[in-house]
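Following this message is one structure expressed as structure tokens.
And now, chain A:
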Amino acid sequence: MDAIILQILNGLDKGSAYALIALGLTLIFGTLGVVNFAHGALFMIGAFCAVTLSRILTLSHVVVDSTKTDFLGRPLEVQVPYVYDIFGEATGAAIIDWAVPLSILFAIPVMLMVGVAMERGLIKYFYKRPHADQILVTFGLAIVLQEIIKYFYGANPIPTPAPSAFTGSFDFGAILGFDPNTIIYPYWRLVYFAFAAVIIGAVFAFLQFTTFGMVVRAGMADRETVGLLGINIDRRFTIMFGLAAAVAGLAGVMYTPINSPNYHMGMDFLVLSFVVVVVGGMGSLPGAVLAGFLLGILESFASMREVIDLIPGINQVIIYLVAIVILLTRPRGLLGRKGVMED
Partner candidate 1 sequence: MFGLDKKDTMLLLLVAALTALAPFLLNPFPEGSAMAQFNAGYPDLMQRFVIFGIFAIGFNILFGLTGYLSFGHAAFLGVGSYAAVWMFKLLSMNVLPAIVLAVVMSGIFALLIGYVSLRRSGIYFSILTLAFAQMMFALAYSVLTPITGGETGLQLALDDPRILDGAVAANGNIPVPGLFGMEMRDSVQLELGAWVFTFNFGYYFSALVMLISFYIAIRIFRSPFGMMLRAIKANQQRLNYTGLNTRPYTLAAFVISGMYAGLAGALMASMDPLAGAERMFWTASGEVVLMTILGGVGTLIGPILGAGAIKYMENIISKINSDILHSWFAFLPDGLEDLLVTLVYPFIGKGWHLTLGIIFMLVVIFLPGGLVEGGQRIARLFKSKKTDRSAPKPQIEPGE
Partner candidate 2 sequence: MRILEVKDVNKRFGGLKALSEVNLSVEENTVHAIIGPNGAGKSTLLNCLVGKLIPDTGSVMFHGQSVLGRAPHEINQMGISRVFQTPEIFGDLTVMENMMIPCFAKRDGAFELNAISSVSSQKDIIERAEHVLEDMKMIDKRHMVASAMSRGDKRRLEIGMCLSQEPRLLLLDEPTAGMARADTNNTIDLLKEIKSKRDITIVIIEHDMHVVFSLAERITVLAQGTPLVEDTPENIKGHPKVREAYLGESSGH
């Protein structure tokens, strides 16, 4: 029982990452009709916003500590961050410690700009082109973006820890009456889950309750008609692209403490996020969120050793197996609409 509760928790957390990425992907697909293979790269750029900010915060000058030596026997050069000088050591250390949450503020404008630049500079020329062309050009862009990141940051993962206040884990088991240590969950992952819930809720509220969102939703349903009403749908779609990029980027920022970011983390998520979107139904926002959580939970269950012992290799294939079963039983995914992306 406790094992199952634990894996549901796990699944929700994994699912929230999938859902966040799939949400942005669906926003772009639903509004612009563009299959964006560079979406994973946006996630990755978001994560590197966090890396960049923590690098900026730890910009240092060198103080020579003659009591110690480095590997060649020379006096040790100790890096002292400028923030220590500005705010004093205690406050400075706290600022550096909180680099990841602070990066949210840094990432939002950056990602909006990246998104808008991408849409204006490249994507808008591809609205009328076949999906295969969109896939290829965005795939090329994804490669270029990740190679640029690799050029500057290297291929090795870069540790980007959560604030020390969030290290350790919370013991749910104790509350629910199980033995201690049976259902524990890291604080930061709980933060991630809550954060994802807030972002997903905000996106839905934005689309549901603002005029802007209403127009966009109408545009998703029938672009031509909305265009005929004399509404400048293109500008709104540009903003939507920026928004989707920001959602992906924030998902990336908050993900950095969970897994140290590296330049190919976007590609690692790309296939998976497409599976999530398609299982949810192309163009359906609730579908993307639902499928994200569903696949997250199923993946967690499949990784239990009781399950693996029963069906060897199930943890390797569960996502794809579920995708196949769902697509064969529900032709357009969980909540997909007819006629979308079928030709």
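One rule holds in what follows: a residue touches a chain if its C-beta (ideal position, glycine included) is under 8 Å from a C-beta of that chain, and two chains touch if they have at least 3 such contacts; residues count from 1.
Here is how the candidates were picked: all candidates are chains of the complex that A comes from, given by their letters.
Computed from a predicted model, the values in this text were never measured in an experiment.
Looking at chain A and the listed options 1 or 2, the chain it touches in this complex is number 1. Against candidate 1, in their complex, chain A makes its touches with residues 35, 122, 125, 129, 131-133, 135-137, 139-144, 147-148, 151, 271, 274-275, 278, 282, 312-313, 316-317, 319-321, 323-324, 327-328, 331-333, 341-343.
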